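Shown here: the complex without one of its protein chains, the others still in place.
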C-alpha cells in the first residue's frame, strides 16, 4: 500500500487549509438558506479549479496534473470533512473518468481541458429510479439519420440542473436489464427537448431529474462503442464509487473528531461525559471501524492508479465500508451530542443528512455487499 | 396475554425445585463424562414422568393432564435452566403433539398413555441434511401389499438412538421439495431394516442418524392422511419450536443470571467488574433482549393453547428470538467470565455448546426470519 | 360485570350520538387538539368534540368529579377506551397537563391548587409546558441553575430553560427552580406560573427535521406568587422524579408513532421492487424481517408487562426496558424506511417527492430525538443496570 509522497502531502495540506478556512460547514449552510439553484458556490469552484483540483486525474496533455485517483481522493477527503458542495464528484471525478476511459481523441480534446480548467460542469446521468441499478436502462436512443434521438428520464443526476455536459446512459438495443445494448452519449445541457427539474434534498446539494423528449444528437456524440457502453460505465462508476468513498471517509472522520471534542468538554454529573466507559467503548469501536474503512478506500484508489485486476471488488468494498462507518459516525454524532445535536443550529444534523445521500449514491451498502458476493463467486 | 394461574405457578415451582436439586448442570456433565449412550438419565426421566411432566399436554382420557403448551413450556424453561437432558422435547412435546394432531383414535390410545407414563421414548424423524428443511423429503414410502416399504435416511434425530417409536416423515408422491406427497409413518424402534448411528454432539445430548432399508410397515402405521401429512408436520413443528424456545429462554436466563452474579463478585483494579459501565450497558441490553424474547415465547405458547390463527408466525418469531438471545447470552457468559469461562471446569462452555445445537434444531434464526417474511407476504 | 355492561351500552350510545364523523377518521398532525388559550382549530369539529367530552369529564376519565374529571372506575375507563377504539374516535385532548402535571397535582398539591388548576386541564382551557432541562443540565437534571429567590410574598425567578416543549404555545409552565444553592437535589422546588408573567420569553428552537416543537425559555426577574409553589420548599426533586415517571410512561406507551399508513415492507416492495413476491433486495428483506420481528416482540412485551403489572398489582420489572426498546425500534424502522425509499426518501421539500415521502423523511430525522428526550438511552441503560440488575456504581 502506497504511502503518500511529498506532492501528495502538499496537496492534502493545501486542501485542508482551504476547506477549513474558505469552505467550512457554514458555507453549505449558506447555500441551503439562500436556496442556491446550483447547489454550489461558483466562486469557490473557481478557486478550487485554480488550485488544480478539477484536473487532478486528467492527463497533462489535456490541461490536467495526471496525478491519479489517490491524489484526487485526498482532496475529496478534505472537502468531505467540511461538507463542501462542489462539482468535484460529478465533473472532476465521474465525467472526467468517463471521457478518459471512453472518449475519442476529439472528445477528450474538446472536453477534458474545459473540465480541468473548471470552465464547465459535467455529469453522468445513469439511474432512472431512486435506487442504483446501472444496467437497468429504459431511456432509448434510436438511430435517426446519421445521429440518434433520445427519449426517456433520468433521476437524481448529480449537478444535473446546472451541468453544461451530460453523459447520458441510453439503451440502443436489448431488454431493459441487459448489460449489452447500452451506449453512452454526450448531450449538451442546452439541447432541445431536455427538461430538468432540480430537487431539494436533505443534504442541500443539487441533483436533478431529467426528461429527454426527442433529443437529437449527432453521430459523434457517442462515447465509446455503440451497444458496448456498459464496460466503460462500470469502470467509470467504480472510480466514482472509490472517490466518493474518500469524500465519505473525510465526512466520517470530521464527524468523529467533532464528537470526540464534545466528549472531552461536556460535563454531566460532575464528570466529563468522555470518562463514561460505555461511551469510551463506543468511541473506540467507531475509531476501529473508521481505520478499517480508511484502508479499504486507500486500497481501492491505489488499485485504480495501479490498474490492478481487483478494482471492482475493492471499489464495492470501499463504498460499502465507507457508507457503514459514515452511517454509524453520523448517528453517534447526534446521539452523543444529546439535545443540542437535534437542533438545526448544530452541525450534527447536516453531517447525518449528507451521510444518507452519499450512502445511497452509486449504490448503498446492500447493493455493494451483493456485488462483492457475486464477484467472489457466491 | 395470559398470566399464570395457581396450578401453573405450582408446576413451575416444582420443576424449579426438582431441576435445581436433582438435575443441576453437574448431571449433564456426568452423562457426558460417562459417555451415556442414551444421552439422558433413565432414573431422572422416570422421576419427571412421575411428576406428570411427560403428559402435560396429553388429554386426560389418555393419561395426561391436558394442561396445555404454556404449562409444558414452564417445565421446559426450568429444565433449560440447568441443561437437563431428557426426552421431554422429543417425546412429551413433539411426538405427543404429532399423535394428538394426526393420530387415529386407535393410534392415540396405543401410544399416548405410554408417553404420558414415561414408558417409551418417541421422536419425530424429519430432516435429512444438517439444515432444517421440512418439505425437502427424499426418504420414500412405497406401497407394498396393504402396507408400505420405507427406504432412505434421516439426520440428527432427537433421541433417535433410544427411541421406541419413530414418527418418520416420508415421501409417498411428488418431487423432493414438494409439500404435497408427504406422509407420516409410525415405525417401531426395533423394526427390521432400521439402522441407527448415535452421534456425539458438542452439547452431549444424543441424536442419531437413521438409515431405513426396506423397512416394512402395515397400513395402520400411517399417521394422518396419505400424501397430506405436511399440514400435520408443520403444525407439529410449530409446537415443537415454541416449546424448544421455552427451553432456550430458560437456558438463556440461567446463563444471564450466572453471569450477573459473577459481575457482582469478581473484582479487578480494586472494583467489582460489574461497576464498569461498558459491562453494565451490555448486561442491560442483554436483559432487554431476554425480556423481549420471553414475551414472544409466551405469546406463541398461549396462541397454541388458544388455537389462534397466528401460530405459525408466532412460532417462528419465538424460535428466532429465543435463538438470538441465547446466542448472545452464551457468548457474553464466556466473555464476561474471562479466562475461567474458557475452561471445561466452568459451566459457560456447556451453555454455549447447548445454545448452538438448540439454535439449529427445528430451524435457525435465518430460516425463521425468511419464513416470517413469507408469512407476512414479503 | 352487568354493571359494566350497562355502562358500555350507555357509553356506546352516547359516543354514537355525539362523536362527529370527522373525529372518527385518522388525525392529521395539524389537527392535534392541544387546545389552550392560543389553540386554533383547523377542523371546527375538533373543538366541538373536545367540549362535549370535557363536559362529561372524559378527557380525564379517572380523575375525581370534584376536579372536573369523569370519576370513572378503572374498569369503566377501560370500557370507554374500548368503545372509543371501536369507532376509531380521536382522543379529544392532547395535553401535558393531563399526562404529566395532573397526576402529580393529585398527589402533591393543596386542595386549593387542585381546584384551581385541574378543571382547566380537563377542559383544555389552559395548555401547560414543562420547564425542566437547562443548557448545562441534560441527563444530570438535578444540576439545574435557574434561581428562585425568596422575596417575601413572591419568588423572583431568573435563569434559562431549554427543550421546553411548545413553550411558545403554552399558557402556564410547571418549572423546576433552585431555591437552595448549597445542596444539589435538596435545593430544588416545583413552581407553577403563567407564561404571560413579565420577564418570561420563549424562543423556538429549530430542529434538524425543520420543526420547532421546543423552545429555549428565558426568565428575567419573573415574579411568582408563593401560593404557586407545589409541595414543600426544596422538596421539588421528589415531585420532579414522579412526574418524569409519568412522562416516560407516556412516551413509551404512546410509542413514537410514526406516520400511520403503509407498512415498511409495503414501502420496500413498491420502491425496491419484488421478485416472486419477495422484496428484490434479499439483504434488505432479511433486515426488514428482523425488524418486523423486533417490532412484534416489542408489542407483545408491552402487552405482557401490562398484564403482569395488572395481575401483580405492582410494576413489572420489564417496564424499565420499554422506553429504551421503543426508541431503538422506532429509529431502526425509520432508517430502514429511508433506505428502502432510496434517493426518493431523502428529499427535503418541493417537487419530485410525494407528500408521504416527505413526511417519512421528516419522521426519520425526528426519530433521532427518541433516544435523547425523556431520558437518554444511556441513562435508561444505567437505570436498568442499577435498579433492575442490581449492579453498583463505579467508585
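Think of it as A, B and C in the order they're written, each chain with its own count starting at 1.
Note that in this section a residue touches a chain if its C-beta (ideal position, glycine included) is under 8 Å from a C-beta of that chain, and two chains touch if they have at least 3 such contacts.
Note that the structure is a prediction, hence the values are computed from the model and not measured.
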Left-out chain, listing which of the shown chains it touches: A, B, C
Residue touching the undisplayed chain, where the options are B:51, B:117, B:180 or B:202: B:202
Omitted-chain contact residue, chosen from B:42, B:278 or B:375: B:278
Contact footprint on chain A, counting only the chain that is left out: 1-3, 260, 263-264, 271-272, 274-277, 280-281, 283-285, 287-288, 291-296, 298-299, 313, 317, 320-321, 366, 369-370, 372-374, 376-378
For chain B, residues in touch with the removed chain: 127, 129-132, 155-156, 197, 199-204, 207, 209, 267-270, 276-279, 331, 334-335, 338-339, 341-345, 348-349, 352-353, 356-357, 360-361, 364, 366-367, 369-370
Residue numbers in chain C that touch the chain omitted from display: 282-283, 285-286, 289, 394
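In this text, only the chains that are shown with their structure count from here on.
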Rounded Å distance, chain A centre to chain B centre (Cα mean): 52
Mean-CA-position distance for chain C and chain B (Å): 43
Distance between chain centroids, defined by C-alpha means - chain A, chain C (Å): 41
Of all residues in chain A, the ones touching two or more other chains: 276-278
Residue numbers of chain C (touch at least two other chains): 378, 381, 394
